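Sharing a structure here in structure tokens format.
For this view, one protein chain was removed and the others were kept in their places.
For chain A:
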Amino acid sequence: MTDEHTKFDRRRFLATSGLLGGSMLAGCAGGNNDGQGTTTGGGGTTTESMGGGETTEEQQQNVQGGGTFIGTTAEDATTLDPRMNELAWVNSFLHYIFDTLYLPSPDGKKFVPHLASEQPKQQDETTFVIPLKEGVKFHNGDELTAEDVAYSINWTLDPENKSPNRANLNFVDSVEASGKYEATFNLKYPFALFQLVLSGMNAGIVPKSVAEKQGPKKFGQKPVGTGPFAFEKHVSSSHIDLTRNADYFLKKPNLGKIKKRVIPKPQVQFVELASGGVHQATVPKNLIGKAKSESSINMKRISQFDYNGLIFNSMRKPFDDVKVREAMQYLVDYDKMLKSTKGQLGKRAYGFMPTEVNKSWEFPWQEWKEKYYPAKDHQKAKQLLKEAGYGGGMDKTLKISSLASSKFKNMAIILQNELKKVGIKSEVREVTIGQWLNELDSGEFDVNIYGWSGGQDPDGFYYYLFRDMRNDEGGLSDGVVGNASAGYLYKSQDSDQLKQVDKKIRDARRTTDRAERKKLYIDAAETWQSLYPHIPVFSEQAVTGWSKDVKDYEPSAFAQQPLCNEWSNAYLQK
């Protein structure tokens, strides 16, 4: 799990709710919006191979001198300071202004030194020395040193600065400049996601002299970094302009400028792309056919690292009984729910993780599918309900809460129809984001429709949704009964089995051995699946489109700065 993921989670969930409606390009701009309200950030999609490498001589002849790449996003940036930013697409976009110590390779399988000159040197279990490249310049001409690295991380960690990203770097105790070009990271405990976090924008490196002088507000309006493009202008809710950093330490970017336009409606983004107004946009589901007929557009379907499903309130009747929760698995044909909700743009999710995570970690998801996700069987559902004491129906009307999003509402209505067939009355309530959060905090619902993006590491799902928050530092706040899903079960069941599973989830992020982590996650997944605290239904896919005039560019989940990075240097064809 990258820092982006830990950070994106908060915003991603909002976006998944359809309220932010972010329309972002994976890799380039951070995510995708299918017009139905799903957003993910960079790193929130499957690994795709990059068209890349250095620009060839032949290609170079076609390179337009400069040129402006115009991308789109659905929402505005509130700050361009990576230490204070909360938004997924901004985090991805900031990779053009700021650099990180490491970068994920295009296939996402390893971390390549970026501002760092080599892999971290481990001194002991919690101490890592990271040598830096020499001669890297900030946009103001200052040279990057270890002081800047230490300052950037320590500033975020300082509680006085109230950085919303502090929790994502909280495993770091401190960073020291142990030499002009050498930073030493002292961790609080071994942390499995150390390098992943350092490759994300929550660990973006800012120039100490400028950031200290300006303060976070001013710095967020006029940022200075080392990235391939320098900040030029931000017109609120309209566009952000970046200009080429000719002294970029990797290579001189081919593009002269990058413009990021804020266009809230995905349909309008697409029209802009098809009419040549922009070079990249999301393609809404209902316009994919039209996009295919446009000869000037490349398209790519990108799987999201998310899943959408149903949460049951296991703190109150009838879902306090595991048999009732299990009955819900038999009650609905979830393949059909996926098809009627997302059509071809989705995949079934198992083990509370998207298929891509299951595959990359080689989890036994097919066994899980057989064991915990049986096909629709109303007889079996009725039998389980009868065993739970609800053979004669229920004397209450179940409250199904759904955010005001067609995706979630459709899922809620399908469930409502199936409940009706077995004699259970329910009402579907569309709620605002504020109501939804209140309900999840207070447990004032029976079934809640839910979406979560957690990134490519299981930690993004298990730590955030399945740990017992009462065991966190500070515990739960007043008025919060759980963490929106499994948290309720911890309270209502309070068994040794669940205490163990909470420990495993916490241990997994402190265990650096991947095989050991995998085992911990398998144990956790099997425990939770047997308890049906919620039912994962599907992960989404989004379609992104870009102009064929843009060469040496392909959106990808893992490649940061895909318009200019180690592997590619995009240009506009003459």
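Brief remarks follow.
The definition used in the following text is that a contact is a pair of C-beta atoms (placed from the backbone, for glycine too) under 8 Å apart; a residue touches a chain by one contact, two chains touch by 3 or more; residues count from 1.
In this text, contacts and distances are computed from a predicted model.
Entry comment: the absent subunit's protein name, as recorded by UniProt, is "ABC transporter permease", drawn from "Acetolactate synthase", "Trk system potassium uptake protein TrkH", "ABC transporter permease" or "Alpha-ketoacid dehydrogenase subunit beta".
Contact with the chain that does not appear here is found for just one residue of A:Q122, A:N140, A:S237 or A:S530, A:S237. Among A:K121, A:K217, A:K251 or A:K548, only A:K217 touches the chain left out of the display. Contact with the undisplayed chain is limited, among A:V129, A:M315, A:I413 or A:I433, to A:I433.
Of A:V112, A:V129 or A:V271, it is A:V271 that touches the chain left out of the display.
The chain not shown here is touched by just one of A:V112, A:V129 or A:V262, and that residue is A:V262.
Those residues of chain A that touch the chain absent from the view are 9-11, 13-14, 19-20, 75-76, 78-79, 86, 162, 164, 166-167, 217, 220, 235-239, 261-265, 267-268, 271-272, 274-277, 431-438, 440-441, 452, 464-465, 469, 472-477, 480, 483-484.
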